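Below: the structure, in structure tokens.
One chain of protein is taken out of this complex; the other chains stay put.
Up next, subunit A:
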Amino acid sequence: MSTVVAARRASGWKDTITALPWIAPTLLLIAAVVIYPTILMFQTAFVKYTPQGVERGPAGFANFNGPAGAFTFPTVPWPAIWTNTVVWVVVVVLATLVCSLALAQFLNKDFPGRKLLRLVVILPWACSVVMTTTVFNYGLQADVGVFNRLFVDTGILQAAQGFTKNPATSFWVAVFVAVYVSIPFTTYTILAGLQSVPGDVIEAAHMDGANVIQRYWSIVFPMLRPAIAAAMLINIINVFNSLPILKILNEAPGYHTAHTTTTLIFEYKVKLGPGVASALSIVNFGFCLLIIAIYLAVVKPTKEVQ
């Protein structure tokens, strides 16, 4: 019995060694672009830097809780920042999902001009996020923005608003733009899922007297789970780490109430140097892992993906 296990283990080792030439480039790439930066992040977090980035010896935990530490620097509105971070991920990902489910359902119907419409939906995805966000930023300027002009001319607003200048509004503008740029990818993933729902099953349900809502929730939606799971997982990570949208649409300076932990890292990098920024990055990294762990535990998407 034990010899069989030993033999199997030996052959396992042999297999690994045989496979090594083929997987080595991937392993090297992972080491270079994933593992090395992570190690560097941990190292940097324990080194003291001047704000200009000149090294000044070991820092211990001063970058975390010293006088200018990531969590102890005065005037940073932490409650707002934690709330924002959670709201940002949850709202953007869920709103994207709801919009995309509806849009995918629509695009799955056969109608004239469907090809063209599908192409149009893909456009925000094909454009650079920075470009799209900058267009929104210009449009929302109080004095020259076309969106402001539209709102005022149609009577929705009394006077033009500086949406991007005020943390209270700029955060929600950023949420809107983040949903806008996330929809194409999500829609296409769900659309691909819809193609795999067999027509005869739906027909059979129809024959059995299931109405539209029952057909969707009992047949189509469960079959979409793998597609939704994949799309949401990617969206969570993307949205959590998204910097350009929040950064471009937030024109108020300093430690305001529209920061998420990700944008705060960059504020720290400029004002307090790379050590403090790395300290917050570690926590951000952990927070991201936690959100994904919760998602995996609650939704168990891997069952379907596998």
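Going forward, a contact is a pair of C-beta atoms (placed from the backbone, for glycine too) under 8 Å apart; a residue touches a chain by one contact, two chains touch by 3 or more; residues count from 1.
Keep this in mind: contacts and distances are computed from a predicted model.
Engineer: For the chain that is missing from this picture, which UniProt protein name fits: "Cell shape-determining protein MreC", "histidine kinase", "Asp-tRNA(Asn)/Glu-tRNA(Gln) amidotransferase GatCAB subunit A" or "Extracellular solute-binding protein"?
Structural biologist: The missing chain's protein name, per its UniProt entry, is "Extracellular solute-binding protein".
Engineer: For the chain left off this view, which of A:Met41, A:Ala68, A:Ala210 or A:Leu243 is in contact with it?
Structural biologist: A:Ala68
Engineer: Looking at A:Val54, A:Ile156 or A:Ile213, which residue reaches the missing chain?
Structural biologist: A:Val54
Engineer: At which residues does subunit A meet the chain that is not included here?
Structural biologist: That gives, for subunit A, the contact residues 50-54, 67-68, 72-75, 142-143, 160, 162, 164-166, 251-256, 267, 270-272, 274.
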